[in-house]
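With one protein chain withheld, the remaining protein chains of the complex are depicted in position.
Then we have chain A:
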Amino acid sequence: MIFLAGRDRYTQRTLLRNVHGRLTRQAGCEDVRYRPSRRRPRYVIANVDPTTFLSGSYDAETARLEIRFWYPAGVDYEYYRINWVEPDRNLMLGFHQDADHPDLGPCHIQLNYEDTPVDRHSATFLDAHPLAVLDDRLQQLPSAVEAIRWENGVPSLPTWPV
């Protein structure tokens, strides 16, 4: 990998525009936007209608997708977080490929409840283009969300991988 200063950022910006386009075409995704701004994209965010996205009734009325891809210095693959967020229940389920939990390998799935991680498992490293990765992860997300189990008011992900 040849690192050229700045070049990765405009590749990343182009990638995020493709992610934006992908979510805009996805049924159940609305108000697709960039954070902090379209001029300075870091995350692509979409409001999600869970019933449409999961293709069936669901306990939460609203959810949000938060997607970030970035290229860290000195690592020859992209990092990403593809998060399913339920603001009303303060719950987050996400695929994370970053430097946070090397014990679980390069990629893991993480469940947060009330801003605290409650469950975490390693996830397969997909040696693929970010857009192919995004497609796979979005396909897996409904099964992962379905796999959340609640016991005594606390969620966990006991059956991952589903």
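Going forward, a contact is a pair of C-beta atoms (placed from the backbone, for glycine too) under 8 Å apart; a residue touches a chain by one contact, two chains touch by 3 or more; residues count from 1.
Note that in this section contacts and distances are computed from a predicted model.
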Practice item. Tell me the UniProt name of the left-out chain, picking from "HTH domain protein", "2-oxoglutarate synthase subunit KorA", "Taxis protein" or "Glutamyl-tRNA(Gln) amidotransferase subunit D". Key: "HTH domain protein"
Revision key, fill the gap. Of A:15, A:32 or A:107, the residue that touches the missing chain is A:15
Point to revise | Residues of chain A in contact with the chain not shown | key: 1, 4-15, 18, 21-22, 25-28, 36-40, 42, 52-56, 70-73, 78-79, 98-100, 128-132, 135, 138-139, 141-143, 146-147, 159, 162
